[in-house]
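Input: a single structure, listed below in structure tokens.
One protein chain is absent from this view; the other protein chains keep their places.
Chain nomenclature is as follows: A and B, assigned in order of appearance, with residue numbering initiated at 1 for each chain independently.
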Amino acid sequence: MHRRRFAIAAIATTAALVLAACGDDDDDGEAAPTVEPSPEFEAGSTMAELNEAGSITVGTKFDQPLFGLVGPDGVPVGFDVEIAKIIAGELGIDEENIEWVETISANREPFIQDGQVDIVVATYTINDERKQVVDFAGPYYQAGQMIMVLEENSDINGPDDLAGKTVCSAEGSTPAERIRTEYPEATLVPAGAYSECLEPLRNGQVDAVTTDNVILSGFIDQNPGEFKLVGEPFSEEPYGIGLEKGDDDFRSFINDVLEESFEDGRWEEAWEATAGAVLETPEPPTVDRY
Amino acid sequence: MDAVIDNLPLYWAGFRTTLSLTLISGAIALVAGTVLGALRVSPVAPLRWLGTTYVELVRNTPLTLVFIFFVFVVPQLGYTPGSFFIPAVMALSVYTAAFVCEAVRSGVNSVGVGQAEAARAVGLTFGQTLQAIILPQALRTVIPPLINIFIALTKNSSVAGGFFVAELFGTGRQLANANPADVVAVLVGVAVFYLIITIPSGILAARVERRVAFAR
Partner (left out) sequence: MSSILYDAPGPRARRRELLGSAVAGVVVLGLLYYAYRQLDSRDQWEPERWQVFTDPPLSQSAEDVWRSLLVTGLGATLRAAAVSAVIAAVVGLLLAIARMARVRWVRWPTTAVIEFFRGLPVVLLMFFGVIALGLPIFSGVVFGLVIYNSAIIAEILRAGIVSLPTGQSEAAYAIGLSRTQTLLTILLPQAVRRMLPSLVSQLVVLLKDTSLGFIIGYAELLRRLQQNTQFFGQRYWFQFFVVGAAIYIAVNFTLSRLAVWLERRGTKKAAGGVAAADQAEIAGTRATGAEL
């Protein structure tokens, strides 16, 4: 699939060069049918701007197993990363020209509002509080909050068993907030990052770790035989792509791209190359065009 | 603003945690730091080395690493505390003690040479000299820097927010996430609570400093 995207990008670049040479860069450049992106964007739209710039800045997490991790070589990997590449590809931008910016839970909204990133693909749950300040395309995945305990634990089988227990989660995250509001009987232990919860869980300093099932699955995969997930997901975490509020054209463009990728198998391919190593391939969610 | 007013109880809880972290660690660091300071001027060479090694090691380590040591490494060594408040207090005390030690040491150095000479001349031992003559006088000079250390400790306790303790800064992060539209107000609220501790302490330090300056 790398080769295919590269080909598209190459053709797009060539087309752009040719068009520029003609001094006529509007809409008559009907290239080969495989290259739908570049010429079709309305002048002045975000898509046209990004396409013209030939690069896009994507905010993603660098610390979510399976979704967004960065290796020592500085190259991010994961499902979020692949999704961002699909979108960039449709804008005529190849993956070398994507600038990756690490976003943490707390700075995603400000980064979008101040234009420091063009889009955020960062296990970013769509919710109403956030919609006040940013807009969301997608969802492209539906996660759910779950509970992870030690392999030998048998007391905790779901969120209702958490009463009187200590649960670790990352401060400033939606799962942590949900435990506080919906399961006030449980004691929340706030960590700096989810991965920091693992040592305390191992040492018995906390009874459980909670966050989205996909992230927990990544931990289980990295530490075979130590932890397990219990019960069913007890929340819906639709992961969306954050973008500047009010840019409806861009939002519907990304929604189109996502729907296309659900249908033509690129979404599934991205899943299998990343999270699919641990999790089964789910059905793609339905895009919410609010 | 509503986000701040609605969550005053949370702020209050965070503030209390910050305050108790600061006071408990401050008390431990004061005792440990004074002992270390005495070690650093002691006649026994190995004790001096011990004091020096401690101070050099701790002063050159970022507080975050000290926290990681107490929170994650210590359980590996066989001691697993029941609450995360304990490692936070240990990290803050150990870190702050190094600075208390330095303040005490320069305080001791500030006491006139004649004082020590006179004490030695009347036959007092090292321990007696330190306890009865030097430390009481050093204390006066040392109080302003100690108050500054206390201010720094208050602020440093915010690092605990990244290590499982729900103190003021952690509360701020929690509220900032829950109210993305009111971030500025939420963070200003946190700042105000810190200033409630630090500004009066700063004014106190300046007062004491002026007094000491006159008394000398």
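Rule of thumb we're sticking to: contacts are C-beta pairs under 8 Å (C-beta built on N, C-alpha and C of every residue); 3 or more make two chains touch, one makes a residue touch a chain.
Owing to the predicted nature of the structure, the values given are computational and were not obtained by experimental measurement.
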- Message: Can you list the shown chains that the omitted chain is in contact with?
- Response: A, B
- Query: Which one, B:G26, B:G51, B:P87 or B:G172, makes contact with the chain that was left out?
  - Reply: B:G172
- Task: Just name the one of A:Q113, A:N127, A:N153 or A:S235 that touches the chain not displayed here.
- Result: A:Q113
- Query: Which of A:Q132, A:N157 or A:N223 sits in contact with the chain that's absent?
  - Reply: A:N223
- Touching the absent chain in the whole complex: find that residue among A:L150, A:A193 or A:A273. A:A193
- Contacts of subunit B with the absent chain, listed as residue ranges: 41, 43-46, 50, 56-57, 59-65, 68-69, 72-73, 76-78, 95-96, 98-99, 102-103, 106-107, 109-110, 113, 116-117, 120, 125-126, 129-130, 134, 141, 144-149, 151-153, 155-156, 158-159, 161-162, 169, 172-173, 176, 183-184, 187, 190-191, 194-195, 197-199, 202-203, 205, 209
- Message: Give me the subunit A residues in contact with the hidden chain, please.
- Response: 62-63, 65, 69-74, 102-104, 106-107, 110-111, 113-114, 116, 192-193, 195, 198-199, 219, 222-223
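Here, only the chains that are shown with their structure count from here on.
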- Message: Centroid of subunit A to centroid of subunit B, CA atoms only: how many Å?
- Response: 42
- Touching subunit B in the complex, subunit A uses residues 105-106, 109-110, 129-130, 132-133, 168, 171-174, 176-177, 180, 188-192, 196, 199-200, 203-205
- Item | Residue ranges of subunit B touching subunit A (in the complex, touch as defined) | 72, 75, 80-82, 84, 161-166, 170, 173-174, 176-181, 183
